[in-house]
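Note that this complex is displayed minus one protein chain, with the remaining chains in position.
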Amino acid sequence: MMLALTYDVGNIWLDSLLGLLAIIVLMTVGALALIWLERKVSARIQMRLGPMRVGPYGLLQTLADAVKLVGKEDMRPRSADRWVFELAPFVVFVPAFVAFVAIPFTRDWAVAFLDLGLFFIVAVTGLSFVGFLMAGWASDNKYALLGGLRAAAQLISYEIPMVLSLIAVTMIVGSLNLSDIVIYQGRVPLFVWQPLAFFIFIVAALAELERQPFDIPTAESEVVGGPFIEYSGIRWSIFYLASYTNLIVYSLLGALVFLGGWDWPLGREAGLWLQVLLTFGKTMFLILLFMWVRFAMPRLRIDQLMSYCWKVLIPLAFLQIFLNGLVLVYGWPDFTLLLTSGAGLLLAGYIVDRTVRADPRTLRMVPANPGAAEPAAADSAGS
Amino acid sequence: MTVAQVIFYVVAALAVAGGLGVVLAKHAVYAALFLIVALIAVAGVYILLASEFLALVQILIYAGAVTVLLLFALMLTRTSDLPEAMTGAQWPVAGLVAALLGGAIIATVTTSDWPGDEDGMITRVPFDDLGSALFQQWAVPFEIASLVLFVALVGAIVLAREDEPEEEGE
Amino acid sequence: MLGILKSMYVTMNAMMRKPVTIHYPDHHRDVPQRDRAFPILLWDKEVDEPFCTGCHACERACPVECMTVVMKDNPLHADGKSERRKIVDQFWIDYGRCMRCNICVEVCNFEAIAMNNTWAGHELSKFDRNDLVLDLDQLLSQHKQGKIDAWVPE
Partner (left out) sequence: METVDINVNMGPQHPSTHGVFRMVLTIDGERVMDVEPHIGYMHRGAEKLSEEMDYRQAIGYQDRTDYLAQFMNEQAYCMAVEKLLDIEVPERAEYIRVILCELNRIASHFMFLGAFGIDLGHFGTSFTYGFREREHIQDIFEEVTGERLMYSYFRPGGLVWDVPDNFVQRVRDVLPKSRQGLQDLDMLLTGNEIVSVRSRGVGVMSAEDAVSWGLSGPLLRAAGVEWDLRRDKPYSIYDRFQYDIPVGTHGDVYDRYLVRVEEVRQSIRIVEQALDQLPDGPIMPEKMPRKLRGPEAEIYSAVEGARGEYGIYLVSKGGDKPYRLKMRSPSFCNLSALRDMTIGNYVADAVAILGSIDIVLGCVDR
């Protein structure tokens, strides 16, 4: 049900308020914890220590940062467009916040079980670009404008493959209800049946989250934070909060749709806490994957992102849908889903590999002083 | 007043405010942003009519995708290129047309016999039916409509690129 | 795809290794014996006076002119306790100007000046740049108290 229209007024307000509170607590605590985690993960990948100062292992570092940010002066450039500038962080924040409503955490825990949950999340999170554009335009800063426009260009590129990959999944399950999708995966999670769709989803989610290979709108080394460049203090921290909330939302979505949510592999009879643990574990896995990718990849260029999304991901997503259609229409057994989808993934990887490696580079090595004696010891000393 | 009514009035007020904003805003970017407000508010009305699917499509396509292009184009132009107030010699004609259109809509709304108006129940359309209607019953008109849109898109690109012959492939 | 997987492998591999950084103000890495922080003056413990005679050699050689030396007659020499006829009266080094080129140490004929090779020579943050102008007592104090094992090249 979308809205319980038959409730009494007192009840529904209270209900909404409780749901709201739950989301706010989950979001803020989650974002604070994730910022700390990301800093620690990045530190370990880069062989640093990361935050160590506040609390044991720097656990309270983000709390301290949050206090600092709240206490900071809320600055606005004189030439900025006042209302658009000040509203932009909230326009980015609200979609991330609202998307949380539709996510079930276990069989019984959700703010609202929606029949169209999957579609709802995709539709609502797509709105956050408006905030980026507003921030970019209103800041009256060319970097910000560039970043905002890049965000918009990126949105139209990745939104379509993401929706298509999710459609491929819903074709098999036959429902857009997230609970139904999870329950369907009781036997085998969908990433086994649909590796190609899973891959497309991960890539598109990275683009949506503006994380490393696709952090083009906020590119630190080009547009220096993009739309956020003029923001400071609490408005900046709202952007930050929204980005980490989105990370949670998309990881949860991936965990529910592709990794079997709370159901697989323990089955429907597992206790509530085990279900919570399973959802949490799978979400954490995806979050860590996103973080890992972030620190291992350089950034694509905006035109490359667009051509990758339009020329590679969208045809692949259509291929996945077509293959699923074949299997469903002719009623072939389930394993053919895996076969076709896996073959599609391998094919895609092969084609990408071929195109990138079409031109292998080797340097010409010109020996200098070939007459000079190179002692034999030199070789053994190095290795 | 039931909850649904409260929500309806809030949403309707938002839609009207958004629509007025689109018309009255001095700056084209404001107008585009107000348009988003209006579109989302209309999505709210769809939800109240128990057509969640339509509401979400409204958000995804209109509020999400269409306004991207609008804002994209508007933000790249200099503000000085846009006239301060969108008035011209034709405003009495435009006003007349708007008044006539508004009158026609109001007349239609008040004189129509709305099904389900009496018992307050809303007939929900399962979107299986929606799908089969679109892709089986009306497949040919649907495809023709999308073809027309596609042609329009191509035409727009051709028109826009005409004066830049030196631009080679991306 | 292979290259991306390789990148992922390297980062994961690095994650498993021990961090190479240390928690700085709580832990200090050892500085080598030759470490060159800022110049300090040495204290002749046998005679209980500075080695420096105030001969102006370092002052003249300093490329950035960060030193000021004033010489005086040595009262201990008059008493017959010291062989130095002249001794340093006043000595200022502006650490804010010093570029740590080591030339003052090279030109010193009495091995009276050395580069600080302890952490105390590096952690010199001050709120006022005038606090970076050190006088004779401050320059001598570290070696006088035996807190430093100064390294003077031959």
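Here the chain labels run A, B and C in written order, and each chain numbers its own residues starting at 1.
Everything that follows uses one rule, which is that contacts are C-beta pairs under 8 Å (C-beta built on N, C-alpha and C of every residue); 3 or more make two chains touch, one makes a residue touch a chain.
Model, not experiment: these values are computed from the prediction.
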Absent-chain contact - pick from A:L300, A:L313, A:V327 or A:A348: A:L300
Contacting the left-out chain in the complete assembly, out of A:W36, A:F105, A:Y143 or A:Y184: A:Y143
Among A:V224, A:L289 or A:I321, residue touching the chain not depicted: A:V224
Sites on subunit C contacted by the missing partner chain, in the whole complex: 1-4, 6-7, 9-11, 13-14, 20, 31-32, 34-36, 61, 63, 99-103, 106, 115, 117, 151, 153-154
Interface residues of subunit A (partner: the chain not displayed): 42, 45-48, 142-143, 145-146, 150, 212-213, 215-216, 219-224, 294-304, 352-353, 356-357, 359, 361-370, 372-375, 377-379, 381-383
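As a convention for this text, only the chains that are shown with their structure count from here on.
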Chain centre separation in whole Å, for subunit B relative to subunit A (CA means): 29
CA centroid of subunit A to CA centroid of subunit C, Å: 52
Residues on subunit C engaged by subunit A in the complex (per definition of touch): 1-4, 7-8, 10-12, 14-15, 17-23
For the subunit A and subunit C complex, residues of the former touching the latter: 41, 43-49, 52, 292-293, 295-297, 349, 352-353, 356
Residue ranges of subunit A touching subunit B (in the complex, touch as defined): 2-3, 5, 7, 9, 12, 84, 114-116, 119-120, 122-124, 126-127, 129-130, 133-134, 136-137, 145, 148-149, 152-153, 155-156, 159, 303, 307
